[in-house]
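Of the protein chains in this complex, one is absent; all others appear in place.
When the chains are written out, they are named A and B in that same order, and each has its own residue count from 1.
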Amino acid sequence: MSQFIIRRVLYSVVTLVILSATIFLIVRLTGDPVALMTEASARPEDLERIRHQWGLDRSWPVQYVTFMQNALTGELGKSFNYRMPVSELYFQRLPNSLTLGLAATLISLLIGIPAGIISAVKVNSAWDNVAKGVALLGLSIPGFWLGLVLILTFSVWLRWLPTSGAGDWRHVVMPALALGWYFAASMLRLTRSSMLEVLGSEYIKLARLKGLPDFVVIAMHAFKNALIPVFTLAGVNMVVMVNAAVIIEVIFAWPGIGRLLYEGIFQRDFPLVQGVVVMAGFMIVGINLFVDILYAFIDPRIRLSR
Amino acid sequence: MATIPANTRLVSQRTASGRLGAVVKAAREAPLMAVVILGGLIVVALLADLIAPYDPTVPVKGAEMFVPPFWMDGGSLATPLGTDFQGRDILSRLIYGARVSLIVGLMGTLVAGGLGTGLGILSGYIGGWVDQIIMRVTDAWLALPAIVFAIFLAAMVGPSMWNIIVILGLVYWTRYARVIRGEVLSLRERDFVKLAEIAGASKLRVIRKHILPNVLNTATVLASLTVGVVIIAEASLSFLGVGVPPPQPAWGLMLSEARPTLMAGQWWLTVFPGFCILLIVLATQLFGDWLRVRLDPQTRNL
Partner (left out) sequence: MQRPRFEAYSVFTLIAAALVLVAIASTAIPFAAPAGAAAKGKLTLAWHAGLASRWLDPQEHDGTATPDNFFTAIHDALIKNQGTQLYDHPALAEKFSVANDAKSATFTLRRGIKFHNGDPVTPQDVKFSYENYRGAKADVFKKKTDRIEIVDDRTVRFVFKEPFLDFAILFGTANVAAPGWVVPEKYYKQVGPDAFKQKPIGAGPYKLVRHEPGVRLEMEAFDGYYRPVNVKQLVMISVPEAATRVAMLERGEADIVYNVPGELITKVGKLPGVTLAPVLSGSFFIEFPGFQDPKNPFHDKRVREAVSLAVDRRAMNQAETAGMGKATGNWINNDVQYAIEWPEFPRNVDKAKQLLREAGYPNGFDVDWVTPLPTFYSRGERLIAQLREVGIRGRLQTMERGIFLQRLQGGLREFPGTQIILHGVRIAGSWSFWYEGYFKCGGFSSRDRICVKDLDGKFDQYERSINPAERKKLAEEIQRGILENYYLVPVFRHAFVNAIGPRVALQKWEDVFPTITTGYAYPWEDIKVKD
């Protein structure tokens, strides 16, 4: 077992190194931050001064080594624009992104699971198509458009909800809906197929034979078992959401990580972009590692595989 | 020795006429609405030059900007669906936009699928350190946000429709790699593959004749589900400022450009392109769902 863990940890480290080198390179190839930080009548001395201040006049290998050295001690660099450690910024924003991700996941479950159940129970009927349609709608509408329409409807016209920003639950509803609907489709599919499998299983056939009404059969037996893979997927999606909610965060002025990254990219704030991507990678790789090890515990066959 | 599920058709055992018959049978069972929509859009895209009333990139001579659709006050049949901020005809832009959306959707999926399937096969079949490297790169890739990529590529090569296709392909290949690798891993253990290996076939030959054809089913299903995602992604890239460059008409770009007008009441600028996107994505998703169930029961849980 320990060999397995060590191997997996090693893989994770390699992945992170690849990731950090890639983002380091990419970010530097996207342009010169110094030009963005000065004004139109700047002179070469101004540019040089800033460049030196930020250590951008050193060669790339030197910069990379410094970056990695600092990363090992947990210090992911200091943002050009915010002048504070990137890790501090990241953890300041993380709870907001997690909140949004959680709420969006809940919404995706709230839409996807009932739709999936209806679809499975009334398989191939009109209801099936309606349920599929509702879930698929989330996949077919770009998030930014949905977000703006929600703001227009619920905030400007109906005046029920605030337009933007973070705050109490009322602030989360619209961004969570705009973000979560997209993932409802995959929830629906999974629920539907799980339900179909379970519904066709021996166990359920027996329950039906016993004379239990359909409703009870579904609620008590099929539902429970069908949901395990659904929740696993929800967990995976949530990680994706936290990192991919950029557009929703910009529309709703939500103070999350996606927006931090977005603004950092357009400002060419190298340390910020590098730091956020590495932190995000850390999170993803970390969660994958955890899940891998967990599954290995549960299923011995996995331990022995490559 | 693993048992082969009863309804798996090993590609190496199919005959030509059998295949044709299967296609015809399949076509009759396909979801009607999806096929009609997709077919219609393809026709529109192909015949754009003939059916579109105006050049989509040029303001209509004599027309104002923000003309509403013809059935509303101030609308005119000359520009039946209205005009945009530049005075261009919305209908023409929608028609030509079908081309862009279809090309971006299909080609982007092809690039992603090709790259992902290729890497997945290599990873799964060759194994060893090649597999490890590819898997680690896949993991790292997933953590890389698409926008960083998109801006990077735009910086290197400039924005254009073809660059968008490459960008989208590079963003979505990871979906394929993982799944295909899994398929290949199980295919490797099958009798017919092992037989070919024992008979001395080179790795390349085995891949070409045995692995690839069997993997194509899964890849096709994945592709049909990805097309819609790619089309939406085009809209997202436009929002971020690195999408298909104006004045080329693309539905996602039209939607993104018209964002402010949502608040000003010129609903036609967003509803029409939004509706088109909805149609094509819905159609591809329904089609993909149907394909999935038909082609490969193993991917039912995707």
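Following the convention adopted for this analysis, contacts are C-beta pairs under 8 Å (C-beta built on N, C-alpha and C of every residue); 3 or more make two chains touch, one makes a residue touch a chain.
On a predicted model such as this, the values are computed, not experimentally measured, just so you know.
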item: Of B:Gly118, B:Gly182 or B:Pro247, the residue in touch with the unshown chain; value: B:Pro247
item: Options A:Val9, A:Met84, A:Val240 or A:Val291, residue touching the unrepresented chain; value: A:Met84
item: Contact residue for the chain not shown (choose from A:Leu56, A:Ile141, A:Val250 or A:Ala280); value: A:Val250
item: Residue numbers in chain A that touch the chain omitted from display; value: 30-33, 35-43, 45-46, 49, 78, 80-84, 89, 92, 148, 151-152, 155-156, 159, 162-165, 250-253, 255, 259-260, 262-263, 266-268
item: Hidden partner chain, residues of chain B it touches; value: 58-59, 65-66, 85-86, 151, 154-155, 158-159, 241-242, 245-247, 259-266
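By our rule, only the chains that are shown with their structure count from here on.
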item: Intercentroid distance (Cα basis), chain B paired with chain A, Å; value: 22
item: Footprint of chain B on chain A - complex, ascending; value: 11, 14-16, 18-19, 22-23, 26-27, 29-31, 132-133, 136-137, 139-145, 148-149, 152, 156, 185, 189-190, 193-194, 229, 243-244, 246-247, 258, 261-262, 265-266, 273, 277, 280-281, 284-285, 288, 306
item: Chain B - residues contacting chain A, complex; value: 127, 131-132, 135-137, 139-140, 142-149, 151-152, 155-156, 228-229, 232, 235-236, 239-240, 252, 255-256, 259, 262-263, 270, 274, 277-278, 281-282, 285-286, 289, 300-302
